[in-house]
Each structure stands twice: as structure tokens, then as C-alpha cells.
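Let me begin by handing over the structure; questions about it come next.
The complex appears here minus one protein chain, its other protein chains still in place.
Each chain carries a letter (A and B) given by its place in the written order, and its residues are counted from 1.
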Amino acid sequence: MRQQPVLEVRGIRKEFPGVVALDGVDFRLFPGEVHALMGENGAGKSTLIKVLTGVHPADGGEVVLAGQRVRIAGPLQAQQAGISTVYQEVNLCPNLSVAENIFIGREPRRLGLIDWAEMRRRATELVCTLELDIDVSAPLDSYSIAVQQLVAIVRAVDVSAKVLILDEPTSSLDRDEVRQLFTVMRRLRDQGVAILFVSHFLDQIYEICDRMTVLRNGRLEGEYLTSELNQVELVSRMIGSELAGLDQLAGGKRRERSAPATDRAFLEAEGLARQGSVEPYDLAIRSGEVVGLAGLLGSGRTEAARLLFGADHKDRGTVRINGTETDLRSPRDAIAHGIAFCSENRKTEGLVGELTVRENIVLALQAARGWARPLSRTAQDKLALRWIGALDIRPGNPEALVRNLSGGNQQKVLLARWLITDPKLLILDEPTRGIDVGAKAEIQKLVADLAEKGMAVLFISAELEEVLRLSHRVGVLRDRRMVAQLRNDGELTPERVLATIASGAEQ
Amino acid sequence: MTTAPTTPGARAVTRYRLFWPAAVLAVLLLANLAFTPDFFAVHLKDGHLYGSTIDILHFGAPLILVSLGMTLVIATGGIDLSVGSTVAIAGALACLHISEAADPASLGTVLGAVGIALGTAVLLGLANGVLVARVGVQPIIATLILMVAGRGVAQLITDGQIITITSEPYKLIGGGYWLAMPFAILLSGLVALLTALLTRSTALGLLLESVGGNPVASRLVGIRAMRLVGLVYVFSALCAALAGLMVSSNVSAADGNNAGLWIELDAILAVVIGGTSLNGGRFSIGGTVLGALIIQTLSTTVYTIGIPPETTLVFKAFVVITVCLIQSPNFRAKLARRGAGRRAGVRPSPATTTNREVGA
Partner (left out) sequence: MNANALLTRVRGQIPLLVTSVLLVSMFTVGSVQYDGFFSGQVLLNLLIDNAFLLVVAVGMTFVVLTGGIDLSVGAVVALSTMVSAWLVERHGWPPLVVIPLVLLMGTAGGWLMGWVIHTFEIQPFIVTLAGMFLARGLCYTISVESISITDPSYTAMAQTRIPLGDLFVSPSVLIALLVVAAGFVVLHYTRLGRNVYALGGSEQSALLMGLPVGRTKTTVYAISGFCSALGGVLLTFYMLSGYGLHAVGLELDAIAAVVIGGTLLTGGSGYLLGTLLGVLVLGLIQTVISFQGTLSSWWTRIVIGGLLFVFIVLQRLITARRR
């Protein structure tokens, strides 16, 4: 049986200053299917969703909904056209009742006034059709995130039953809650609703989805039946595997990795965990060693690193530094023990945009010294100029505002900031994301050199080639669990890492 | 557009930032010349300097003080509405102490009074700081409490009366002369200088700007934001208390009801005119001083022109809204879009919008 797609997107294009986020992407969604949208960071997943929900207008291409070309100008128009979205962060009002959240903006009215009894009655009806047991007059925030999400789905379906977009709804749900959600999703699918499902959990994708569309670097990689594409193939399509080409770009073969000189770990984590962000994991990093963390977006790789830096509080587990058990309660504690952390979100968690390059570079060192012991201006200038030179930061003006720099140069500023504190362990979270190839190669070389000189490095990246090129060992994460730690002994291939990610067990 | 922009040094940028407040001040001063031909004249009489410009500095001194503290608070992304009440409380405490002392004119009494006022200010500032930094109440709400209660406390101290005192040494703070200059000018100048030194020759300024500019990043860099934020509220209260001493000393009386009334609003205005954004981050001590002087000159000008002095408020309203519009990214974006439309093909880069911010 060949149906008409309820939603079809043809040749959609979206540009942001300096980046083409979507480049001629096609996408089809049929009634009564659950369809996965897959892709890594920067693949264009969230941009596509934002175009469909009217948050960003498309620059080119067309959207056809139920056979009609439509122009989606905003969230309201999207809803009216029949596309509703439920986000990971529940976008409802926690202070209002469940019934109100379902009906706000379209409350039943009598004589111009809201008919509360009718609203409650209809809300209860809707909630019952999905077999949920909720008191609809209770405030939304008296329920768990999972229930709130279901309420959001009830609202979305009731507003417009054609297309339902679920953007990472399962990120903060436990196993039972996910099962409840899937039950609801299947019921809706059987009612003929087309569901677009985004999740970082491969198991969930394979459990619930009928088909999937894979995006990579803003382009369509392909559309597949879930039954016809196994997990290894999927992961390699998401991450891509043009290995040889990239290796040549970076200048020759993989670097020769000499084994680290010492055997003693600088940092050992044992059973470190945080509820809802990463399951207990063990990790040891020796001085002079580069440990890579590989895994898909949302696999817990950032969360694992944040625990080591004290940026998030651990629920359990211990950290030993140089053999002594240490409680890292804040970034400040971690910094005092010689740990540095370059966040993946340069703008929001890294740099202070309206300060200059020089000020951003000296910030960590100055914070460690305290306000009363300022670095003299001469010393600041010297440090800034030295690192601007060493990392080739452009423009080479220490007084340029950091927000006016390109992504690659901002990343270098962030690196410089931590390098002047002379850390013993450097944690780099996606240091090469969104920067050009030249800067990428430079940063990779720098990391290797630093390890050579005895620094311990934890290197997180979505690009396997990069991880393999630099790391002595690779920790593999999947669905918030550290599933394997692989020795990078020259035999380790990206394919093996891919297989480990896909299967969740060492291959 | 492809070559690296030859950005002028940050110092040149700050100078550029100060240019507009300075220009406005200059225009205001020159406008006075039209009404008062001898506006810039300064006479030396009995070893004291007199003149309109001296008056502006003299009457503007308390506002400068309060604005200095406010600048640092705003730099951290906060606001302090309680400074007016602190002004009143400080003046009331000092005058009460002096009026009850056996020897009101002795230096010891006056120093005691100053000590009591400043000590109390530290406590008040600490209360604000704890509410904001530790309890996590929004600054505007946290300081509103003291704004409301503080006036009552000031009146409680003065028992609802105006306490008048006669004390030569106390009179010096706000109404006296030293080296031919009104002491108040010297004092506020000194505090401004100290604030500039404290923030710029230690790392305090940098850390404050970092906390105000990006609190998340600041935590990840290991800055102890809580302490810093608490500290600026204490500093703000101290500045306000000094201003309170100055105001009460100038009239040799403490008025719990009217001393420092609405000074918090003038101070916020001065800070904003001086180029410090209400969103926190970059601050400029020099800009704030200029901003305070602009407000004082505005009041003086309105007064000398013969318009009812109360209508200064109308001017202030326009100044507030203009400055805020200029600082609003949305407004700038709209302006930029229009500008870009006119000169088709030129995409406004971040650098050009920064320039427009000042030029608008």
C-alpha cells in the first residue's frame, strides 16, 4: 500500500551567518508511522525541526502538508497547519493546572467566559483516551517530568492531530516512564498520527521507529526502513567514515603515540555517577596520556567530564587525585587540583564575550590568584601576546573583543586561558567543533604536544578519526553508560569503535 | 571586510565610550553660557572658591558617591534600590550621635559619628548581599525591602524630627572648605579615585565584569561570585552612607524623611548614562562620574533658566528612555536593519553595531 505523505519537505535550505545549516534536505513523513530523525551535532536536525515548527523561516525549498504547499511563519501557524511539537524541556506552564495546560489559548467558553467545568470534563476525557491516571485540576508541577511530557503530548494531539514532533522527549525519563511514553506513541500511531521522533538512545529508536532519516553536515544522508539498517551502519552513516581523506587533511598519517612514561594515574574515578545524567563509571587518566571519550551526542560524554571538574555534583563514587581521595565540590576545587575544563559551549559556558582577548586569557589564572593579587598589566600583555603567538590567534590584537572572533579563534582563546594555569589534567569537550579545518589540525597537534610534555588530557569528540588519532585509550559511551574502554594500540579502527557504540558492548 | 579589522585598543574604546557622556556634559555646560554669561567664572573669596561650576561639583558630590557604589552593583548584573534609605539612616545616626554628645564640636565625637554611620552601612549592605548572593532573591526585590523599611528606620532614629546640630568638624564633610575647595568635592573625588584604583589596579574590576558578563562561565573559571556580589552591596551601602554624612553635614541637620529621597533613581540614571549596561558586565567609573555630573548640571540648568525645578523629571524621563533604547539590542537591530537596507549589500558586522551603539 503506497500512501501519500502527510508532510513532505523538498530541497529545504537554511543559512545562518557563515554556516549553511540545511542544504537541500528532503524529508517525508507518512500518516501512522513513527519516524526517527538522526544526526550528530551540526547535522541540521534541530534546524529542520525549527523550520517545521516555524521558529526559523526557511531560506529555500518547500513544505507540503497534506498535499498543500504551506508557508510556516511561526509556532502558532505551525499548530494551525497541524504540526505540533513537544520539546525535551517541557514547554508548558508549571503553575497552571493540567486541564489549563491542555486547553490554554482555546479554552471552552460560555457567554464569553471560560467554562471551567466543561474544560475539566474534556481534559479528563482526553487524558483517559491515553489511559493516564491524572487529576486534571492539579497544578502541572505536582507531576513528574514524564507525566508533564505526556500532558504536552495530549495538548499537541488535541490541538492538531496530523503531525506530532517529539524532540528528545526521553532524555530525562527513566525506563518505566519511557515505556509509558511509547505506549502512548503507539496508540497515537494507530490512530493515524504521524510522529517524528528525535532521541539519542539507539535502543529506543529501534524499539519504536518504523523508518528513519539520517542527516549529516546539513545534508540528507538517506532515508531507511529501521528493519533494513542495522545499528553499526546507522552509526557510521551518522558519523561518516571518510577517514583517509581527513587524515590527509591533518597532514599525513596518524601520529605515533608513545606510551605515557608513568604508570600511576593522575586521576582515578570510581563508580562516579549522577542521577539522570550519567551512570556509574570508572576512569583512570595518567599524566602524559590522552584518553578519548567517544559516543554519540547525548551519550553522557559531557556529563561524565563535568563530574570530574566539579561542575555538577556527583551522587556517588569517588575521585582520587595522585592517589588521595578528593571531594571536588566546585570548579574552584578542581582548578586548585590542577584540572582545567574547556566546555563545548564556548559562548555560554566559556568566554565572556564583551571582555577582550587578553582579559579572557588571564581570567582563570586571575581567579585562582584572587582579586587582591592582580597580574600586572605587563604580565598580562606578555602572557596574552605569547599565547596569541603560540596558538596563532587572529586577529593578533589582545585588546580585540572576544565576541568578534571566529569560532576557531575563540576556541584557541579558551585553550590559552587554561594552558596558562599550567593544568595537570586538561579536559577538552568538543574543542574542534564548528571550526575550520586548519584550526582543527592545529588544535589536534597542540593536544598531542601537551601530552608529550606530560599533561593528562581527556579528549571528547564526536569525530572518531580525531579521537583515534590523538588518544592512547578510548572510553566509549552509549545511552549514558561507559560501555567499554579500548586500548588504541594501532589495531583499533573506527569501525570497531562504531560497532561498540552501536552494540553497547566491546567488540 | 575580509582583512582582520584593525580594532583600536580597548583604552581607545573606553575613551570613545566616554566621549558621548562628555560631549553631552559639554553641551549642557555651554547651553548655560547663553543664559548666564559668567557661568564659567570662578572667584576666590575669603580663600574659598565660588562659581556655578563649583556649585555643580559641590551639589553633585553625594550623587557621585552613591553612583560609584551603584556602578559596581550594576556591573554584577544587580541593582541597589536601598541606597536612598541608607543615605537617610547614615545621616540620622551621625546627627543623633553628635546631638547627644557632651561636646558636639570635638573631633572625637565626629569621628565616632562617622564610625557609627559607616559601621551600620556595612551591616545594611551585608543584609542586601546575603539576600541576593546567598538566598538568591532577585536584586531589585531584595533591596526593595530595605528601601521601604529604611525610611521608617531613619525616622525612628530622628524620632520624626529634623535633628539640627552645630559641629564645626562635622560641617566640614559636606559644607566646609579645604585648600579653597569645598571638602565634599575633594572627598567624592577621592572616593572616585579610590574606586577606580581598587577595581582597576587589582583584579576586582575584571572579576566583577566577568561575573556580570557571563555568570555561568565565571563559575566554571573558578571565580567566587558569591563573595564578590556580597562585597559590592557592602561597598554600595558604604558609598551611600558617606553621601548621607555629606548631605546631613551640608545642612547641619538630619531629615529622615527627605534625605536622599529618589537618589537611587538618579544614581541608576547616572550609571546608565555613563555607559554601564543594566545587564551587567563592562563598567566605567569615569563614565559614572560624568553621568552624575550631567544629572546635576541638568538640575542646575533648569533652575537657572527659571523653569520650575521639578520639571527636571521630564527631561530625566527622556534621557532614561533614550539611553535604554540605545542600549537595547532589539532597538539596535531594528536600526541596523534599516541602515543596512539603505546601504544595500553592507551586512552589519558585530563591530559596526558596536560603533553604532555609541553613535546612535
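By our rule, a contact is a pair of C-beta atoms (placed from the backbone, for glycine too) under 8 Å apart; a residue touches a chain by one contact, two chains touch by 3 or more.
None of the values given here were measured: they were computed from a predicted structure.
S.K.: Among B:P21, B:G150 or B:G274, which one is in touch with the chain left out?
M.R.: Once the missing chain is taken into account, the touching residue is B:G150.
S.K.: From the listed residues A:D141, A:D210 or A:D315, report the one that touches the chain absent from this view.
M.R.: The single option touching the absent chain is A:D141.
S.K.: Could you pull out which residues of subunit A are in touch with the chain that's been left out?
M.R.: That gives, for subunit A, the contact residues 74-76, 79, 85, 87, 90-96, 100, 104-105, 107, 109, 112-114, 133-135, 138-139, 141-143, 155.
S.K.: Please output the residues of subunit B touching the missing chain, sorted low to high.
M.R.: With respect to the unshown chain, the touching residues of subunit B are 79, 131, 135-138, 140-142, 144-153, 155-156, 159-160, 256, 265, 268, 272, 278, 308, 310-318, 320-321, 324-325, 328-331.
In the analysis below, only the chains that are shown with their structure count from here on.
S.K.: Nearest whole angstrom, what separates the Cα centre of subunit A from the Cα centre of subunit B?
M.R.: So the centroids are 44 Å from each other.
S.K.: What does subunit B use to touch subunit A in their complex?
M.R.: By the definition above, subunit B touches subunit A via 4-11, 13, 201-204, 206-207, 209-210, 213-214, 216-224, 228, 281-282, 347, 349-351, 354.
S.K.: Going by the contact rule set out above, which residues of subunit A touch subunit B in the complex?
M.R.: 17, 309, 311, 330-332, 335-336, 341, 343, 348-356, 359, 362-364, 366-375, 394-397, 399-401, 403-404, 417
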